[in-house]
Every structure is written in structure tokens, then in C-alpha cells.
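Here the complex is missing a single protein chain, while all its other protein chains stay put.
This part shows chain A:
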Amino acid sequence: MADYKEAYLATRPKTLDPAEYFNLSPDYRRTEEERAALRSRLKRHYLVQLNNPHRKELIEDPALTRWTYARTSNIYPNFRPTPKTSLLGGLFGVVPLFVLYFVFKTDRDKREDKIKAGNYERPYKLSS
């Protein structure tokens, strides 16, 4: 593997990067070992629960809990009126109401005027 050459236009994968294995500082090694220990503890906890034959309930996934909490109950404390959010809110929440009012009002007023003038032809035979 010492003579590994990447393919043309490809990048070297991280596992074959010599910087991953040589000249590592003790600090880096220690943090990586701690992270590996954490990961394996979590995985072991998950596998113990997964393979427990007496388990009847769901394995609780704290990441899923955090995700659903963030998506459902924690929205407003993290909302901040920025130009983008104000624009979006106005564009989808405020402007359509006025646009629709304008559209419906002019359309129905035109029809009302035609009815009052007596020359409204019903385009469709709708009972009501």
C-alpha cells in the first residue's frame, strides 16, 4: 500500500492518507481514543438493548427525540425576525390575502355591474 497512487481526478480516501497514521500528536491520539471509547460505549449499549430477548419496548434514540423536539416544540424560541424570514412570512402569509381580496372583489364587482346593467350571460349552467 505504500505505492498507492490515486486514480486520475479522484481524491485519496481518508483511510489511505498517510497523515492519518504517522506524525500524530499525543493530544490528537488521546482525543481520538476518547471519541472511539464513547462511540463503542454507545454502540455496546445499543447492541445490548437490541439483543435483549426480554425487551418489549422501543429502544430510545436520543438523537430522534432531540430531532422531533426541535422540529415540533422548540421552533419559536429559535425564531428571529430576519429580512429573509420577514420576507417569507409576508410573501406567504400577508400578501396573498390582500391579492386574493383584490382578485375576488374586482371579479365579483365586475359581475355585479354586468348584472345591474342587464347584460350578464351565465357562462355555465350551475344550479348554485
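Operating definition for what follows: a residue touches a chain if its C-beta (ideal position, glycine included) is under 8 Å from a C-beta of that chain, and two chains touch if they have at least 3 such contacts; residues count from 1.
Heads up, the rule we're going with is that contacts and distances are computed from a predicted model.
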Exercise. Can you pick, from "DNA-directed RNA polymerase III subunit", "Ribonuclease P/MRP protein subunit POP5", "NADH-ubiquinone oxidoreductase chain 4" or "Serine palmitoyltransferase 1", the UniProt name of the chain not shown?
Worked result: "NADH-ubiquinone oxidoreductase chain 4"
Seminar exercise, completed: Residues of chain A touching the missing chain are 49-50, 55-59, 64, 67-68, 71-73, 92-93, 96-97, 100-101, 103-105, 107-108, 124, 126-128
